[in-house]
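Heads up, one of the protein chains got dropped from this complex, but the rest are sitting where they should.
The block that comes next holds chain A.
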Amino acid sequence: MSGNRILSIDNLRVEARSSVLLDDVSIHVDRGEVLGIIGESGAGKSTLALSSIMLFKAGCVPTAGSIELCGQSLMEMGTAELETIRRTKASYVAQSAAAAFNPFYRLEDQVTEIPAMAQKLTSAQRRRMAVELFEELQLPDPENFGRRYPHQVSGGQLQRAMIAMALINQPDLIIFDEPTTALDVTTQIEVLRLIKKVARTHNCGALYISHDLAVVSQMADRIVVMRNGKMVEQGTTRQLVDKPQTEYAQRLVANQGDGTYASSNGNDTTLLDVSNVDVGYGGVAAVKDASIRFGSGAVLALVGESGSGKTTLARSIAGLQPARTGQIRMRDSLLAPVVEGRSFDQRRLIQYIHQLPDLALNPRQTIRDIIGRPLTYFHGLRGGAADQRLRELMESIELPAAYLDRYPASLSGGQKQRVCIARSLAAKPDILICDEITSALDPLVEESIVKLLTRLIEDEGLSILFITHNLGLALRFSHMTAVMQAGRIVEQGETRSVFETPQSDYTRSLIRAVPQLREGWLDGFSSNAA
């Protein structure tokens, strides 16, 4: 063992009551090194990360292997000893800073909690430490930043404050658990650059966990690929990106896309024409003077960062949030602003699919009830005819007909989203509004949903309004792209021309911020560009 070894986990096995969460996992981290861990949800990434400080969810126990942090074996330690290790040797940076900060306390009280417990420093000295870290992490007004409560600062600032909290006890190991997943791409860049800088200057080791291969490839020296609690592959970042050995890793790399655009088969007749629409909540205007249009058989991607008004615009098209001014036309008919004012057929022709199928599916209804309801409501189908149509729909979403009698809880996330798609198809719509429908899914599942939608466009002649914050996905899947910023459409056109010759600065900065596998991509950002 070299003297620089910080973490070494050997042959670790972690079990819950009936399942194995980690099976024969061995990783190590040296000083000054970042180890990336990549995998789908449920692959055991977070379990592995937290096991490096001997923290396990209720009901999970390590049953074999060893965990050594800074030369000390954690497996045999008692609670008090482990708490000391966690306070002094390692820090954790969680995914959602908004949830990981205690809403009750000022930021600086949380950031300096560990030094305050140690009682070696005066409160003025502790405050100084925090201010210096806030400064290093480029937080605005570092002297006073810590006086604020978590709900008073933005997501990107909170994430940086959490990194400050992680650094305050000068840890040997920092665990980054999807630290930028909840952030917008442009904010992500800033935070990624800071993490990279911090990992270098503070001379510690780091674990970097993500489901996004491009992000991990920018951050890590070596990468471990996890799947179903097992290590699938490991190697240096370059090895893994350039020559992945296993089939799974090859699919992950290939999924990053090769920059080819979707071929357009849409015709020119305008199907939906939204012109000069304003939508607001109370005194707040969420969408200002927005106009979009697309033809039948086309996919229009609506991209932009969170809070830019994408969902509000989509809801006004569906009549769920009435537009205050402007017109929404479908073919030749003008649509009423509220859904109650629209005809039966107009309502049938626009269907909406939500981001989280768990919230959109009634857990007490079988799949048959869920998909069968629009068949009866819109088409009056019952009995044998309905059954026939249900089977066709299950076939078109590539699920076995036997699933009809299951409940949503027994389906995976991707399968649930397919059920939501089938429920929309049951109405026989012209327009499908897909609101971030893949953003809660793993990359490979996302790809299969997109393939399904692509086939449905051809088979059923659907048009899709595809809302996403994922520009790579918009590039691969859509024919047209509209970019939203602060409630306005800042750019709109064929996807190829939007991505290749963007007209607005905002679109350019968005495109530049999409993480790439290319070596040195992150380092290529000058400090003021981000």
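As a working rule, a contact is a pair of C-beta atoms (placed from the backbone, for glycine too) under 8 Å apart; a residue touches a chain by one contact, two chains touch by 3 or more; residues count from 1.
Throughout what follows, contacts and distances are computed from a predicted model.
> Can you work out the missing subunit's protein name as recorded in UniProt? Choose among "NADH dehydrogenase subunit M", "Aspartyl/glutamyl-tRNA(Asn/Gln) amidotransferase subunit B", "Inner-membrane translocator" or "ABC transporter permease".
Result for the unshown chain: "ABC transporter permease".
> Out of A:V20, A:A64, A:A100 or A:L320, which is the one that touches the chain we can't see?
In the complete complex, the chain left out is touched by residue A:A100.
> Of A:L82, A:V253, A:L320 or A:A336, which one is in contact with the hidden chain?
A:L82
> Check the options A:Q125, A:S154, A:T236 or A:S306 and report the residue that touches the missing chain.
Answering carefully, the residue with contact to the hidden chain is A:S154.
> Spell out, residue by residue, where the missing chain touches chain A.
Within chain A, the residues that touch the unshown chain are 50, 53, 55, 79-80, 82-88, 90-92, 94, 96, 99-105, 113-114, 117, 148-149, 151-154, 157, 165, 175.
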